Each structure stands twice: as C-alpha cells, then as structure tokens.
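Data first, discussion second: the structure below is written as structure tokens.
Of the protein chains in this complex, one is absent; all others appear in place.
A and B are the chain letters, set down in written order, and residue numbers restart from 1 in every chain.
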Amino acid sequence: MPATSRHALPIAIPFVLTAAWETIARGLGYDSFPPPDRVLPAFWALLRTGTLWTNTVHTLAVVLAAWVLSGLVGVATGLAIGLVRPVWRMSQTSVEFLRFIPPVALIPVVIIIYGFSNTTELVVAAYAAVWPVILNTGSGVAQVDRRLLEVGRLLRLGFPGVVRKLVLPSALPAIAVGLRLSLAISLIVVVTTEMVGVPDGLGFQLVSSSQAIRYDRVYAYVVWIGNLGLLLAVLALWTERRLMPWRRPARAEA
Amino acid sequence: MTYATANGRREVLRELSFEVGEGQFVCVAGPSGCGKTTLLRCLSGLLRPSGGEIWCRDRKVTEPPPDMALVFQDYSRALAPWRTVARNVQLGLEGRLGRGERAARTERALAMVGLAGHERDYPSHLSGGMQQRVQIARAIAHEPAVLLMDEPFASLDALTRFKLEDTLLDVWDKLRQTIVLVTHDLDEAIYLGDRVIILSAPPTRIVADVAIDLPRPRDQLATKADPRFTQLRQQLFERILEVEPAQETGDAGD
Partner (left out) sequence: MRPAARLGLRLVQSLALPAAIVVLWQLAAGAQLIDPVFFPAPLDVWAALGQLAGPGPMRDGLRITVESMLAGWVLAGAVGVVAGILVGRSPLIARATGPTLEFLRATPPSIIVPVLILFLGTGQRMELAVIVFAAVWPVLLNTVHGVRSTDAVLLEAAASLRLSRLATIVKIVLPSAVPSIVVGLRISLAISLIAAVVAEILGSSGGLGTFIVFARSRFQSPDIYAALVVLGVIGYLSNGLLRLAERRALRRASAVGAIGAEI
C-alpha cells in the first residue's frame, strides 16, 4: 500500500461516515435526524454563548474530582488487599457483590441522600470508578516478584521502603490500567447522573435539548461528549506511556 | 576502622560446618539439589536455619546484615525494571548516603564492572551479561565485607560467562572482600576460588575442602591449560564420583 493511503485511510473513514450521515439525513428529512450542516451551526451557537464551555468545565471538574478520589481510595484499598492476604479473603465476596451493582441504579438512592447536587455526581462516579483501581492495584501488588522482595530485605529497605520503592512501582503498570479504566468510567457515570437528575453539566444539557425538541443540539452534545471521551482516553494512554518509559509499547487491553 | 582479630564465619547446615577467612574467595560446588542455594540463603540471613548458627564477623546472622551483599542467578528478576542502571545500583543507598557520595560510589561500581556510560539505560534494554554486571555493581556499591553469589553466571552463554568471571576477579583483586560463590560448574569453581568446597547430594555434607594453589592473576587460557588445573579438576571430580554413584539427579531448581 502506498504511504499516503496508509495514513489517509483512518482519517478518511470518519469523513466518509459524516458524508453518509449528511446524505441519508437529507434524503430522509426527519426532524429527529438532522444532517451535520444543521448540527454544526447549533454547535457553534452553543460554543459562542458559552453554554457549552461552562457545562464542559462543570462536567470535567466533577469527572476529575471523582477520578482523583477513586484513585486515592482505590490504590490504598488495593494495597491493603494485595499486601495482607486475610484482608482479601475477608473482603472478596463483598467486593465481588458490590462492584456488580450497576452504578446508575444507585443514582436514585444517592439523590435521596444528597439531593440534586454535585456531591451526588461525585459519590456515584467515585463509587463506580473505584473498583477497577482496587482490583488492578490488588492483583498488581500481589504479583510483585518475590525475588525483588528478597532484594528489598537484603538491602534492608524496611517495610515502608519496600512498599514505596519496590511494591508500588512494580504494580504501577497494573495501577495505570485501573486508573485509565476508572477515568473512562468517571466520565460515563458523571454524564449519566446529570442525565438522570442532577440539573447541571453536559448530561443535563443533552436531556434538556431532547425535551425541548432541539435535536440539532442533541447531536451536537452527543458528538462533543464522545470527543471528550476520546480525548481523555488518549491523554490517559499518552501519560501512561510517558510515565513508564521502561515498558515496550504494544500491549493488549480490555 | 580495622578488625584486628581474624574475623571469619562458621556455618552449620545439617552436618555441615566451615569457616571462611577474611578476604578469601571460596567456591561451593555440588550436584543439583544438594542445597547450595539453601545454604547461601541461610548465610545471607534471608532464611533462618532450623538448627545451627551462622556467624559473620563476630555477629550472629539472624537477618540480612549490613556488610553483606547477595547476587542472584536470575538477574532479570532481581533488578527493578522501572529503574535505570544507575538508580538500580543506588536502590539500597538512598536515604543512607548523601547525594554526592551516592553518585561517586555508583560511578565507581559501574566503572569497575565495565558499565560506564550505561547509567541511564533501563535493564530491559541490556543483554543478560550486562544485567548481571548491574547486579554485581549494586552489590559492590555497598562496599560489603562479604559478597555472596548464587550461581551468578549459570544463565549466561559460555563466552559471556568467561568475561564476567574475569570481571569478578578484577573486582575482587581491587576490593578484596570475602566472596562465597555457589556454582555447579567445577571448572568455574577451580578457576575463581582460593578454595573449593564440594558438597554431596542430600543428606548434605562436605566431601572435599581443597585449597586451590593456582597462581594469580588467573587467565582463561593459561590457567586452564596449567597441568595443576587439570590435576585439581581430576582430584575433585574423583571425590565427587566416590561419594555419588553414577546417578542422574533431576534438577528441581534448588
């Protein structure tokens, strides 16, 4: 394959899809399926009035807060679970049960407790985002090479030294996977919480646009939120690679 | 500080007892599964013997002592993959020595094992022989009075092994620390040591304890061509065969 088409193809596909969207939407002429040339002006309008900006800032701020919270709690809990066998044995069933409760189902309960507030968003998102961090940290810590722990003893690093210098860095790749999943989950849950009831942020704007029958805006928000998700994912992956230069690239993930 | 008395150590494992004089290079050889590695783990303080005692420089060994270092066979597991070569060498020095002293020792140790210029490389980017050099550098950076080595060259190809043997002899020539090196390779034991101790298959006991009177400095070609080398080799080999009837022992990786 010539070099130009190697790079052109992946970029071309989204353009082709957009063109197809334009053609089909025009052909159908449904109100509920506006073509891109009506969605784009709606997007510009939202951008110019500042609505898009303030709501994006709100949503992202909550996402980041929930992510940091779940990261701190998750790494600490994962360390305890991975380092102390009895802790894992005692909490395994509870963890396996709690992490499968769909976080969206918690929204109504948390709304009863905290009302339609930022705290609700934060609590639900942090709850949902903490599990991958806990589990990945736990398994990463439990899989630290025993030889390396012996090296730590021989060099008399002491328990805090071993944890800080050997256990945590060893588990870092696993922790990073957990944190990356947790960031994606934070965004999903924050937006969903805003859609279900908390009257703020991008999720709320999306639902209100739908209720106001402003479908051009609905599509603008959907595409915008999708891009935010992609941006966060790319940023997380990039940071991960920068943080761990000793690791070769090319690994699979789920 | 000087130690006026003839410091040595005594080791008892089952019916096993020997002393190593200060600055002596002792090689312990024996068949697979005879407990060479267990012996070394006891000497290093990683393993508490069920009976008997280990003394190092007038102190009983109950945990890894500060003036002792251990080099493992499996270098890739004993190095921290996220630390550069220099930072691996400094692993046990951090917080104990000032920055300048740390850097100076690292530089000296790396120069001594022939790794000057590789400070910033990650272990995964080095060959096996070079990784093992890093481990040796880490050990000598602590300026230990006693250096324990567990089959340090067993995982390397023949040519690399010869080069590392000579590097080790150079290091020992300069620092004159006490070395106890465990190997299954009789030639290596004779080539390196002042003294070779041969262990039997379990129940382990000392079959031979022979002073090696080959002249130093030793040379891969000249020393091994020395008739005395062949003579020693034959003598030790016969001792092994005497106690051990021809019998294949499966290597369980002691």
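Everything that follows uses one rule, which is that a contact is a pair of C-beta atoms (placed from the backbone, for glycine too) under 8 Å apart; a residue touches a chain by one contact, two chains touch by 3 or more.
What you see is a predicted model; the values in this text were computed from it and never measured.
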| item | value |
| --- | --- |
| Missing chain: touched chains present in the view | A |
| Omitted-chain contact residue, chosen from A:47, A:83, A:163 or A:222 | A:222 |
| Positions on chain A where the hidden chain makes contact | 1, 6, 9-14, 17, 32-33, 86, 89-94, 96-109, 111-113, 131-132, 135-136, 139, 174, 177-178, 181, 184, 187-188, 191-192, 195-196, 203, 206-207, 210, 215, 218-219, 221-222, 225-227, 229-230, 232-234, 251-254 |
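Assume only the chains that are shown with their structure count from here on.
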| item | value |
| --- | --- |
| Between chain A and chain B, centroid-to-centroid distance (C-alpha), Å | 50 |
| Touch list for chain A against partner chain B, complex | 145, 147-148, 150-151, 153-157, 161, 165-166, 169-170, 172, 244-248 |
| Partner chain A, residues of chain B touching it in the complex | 44-46, 63-64, 66, 68-70, 72, 74, 77-78, 80-83, 91-92, 94-95, 122-124, 142 |
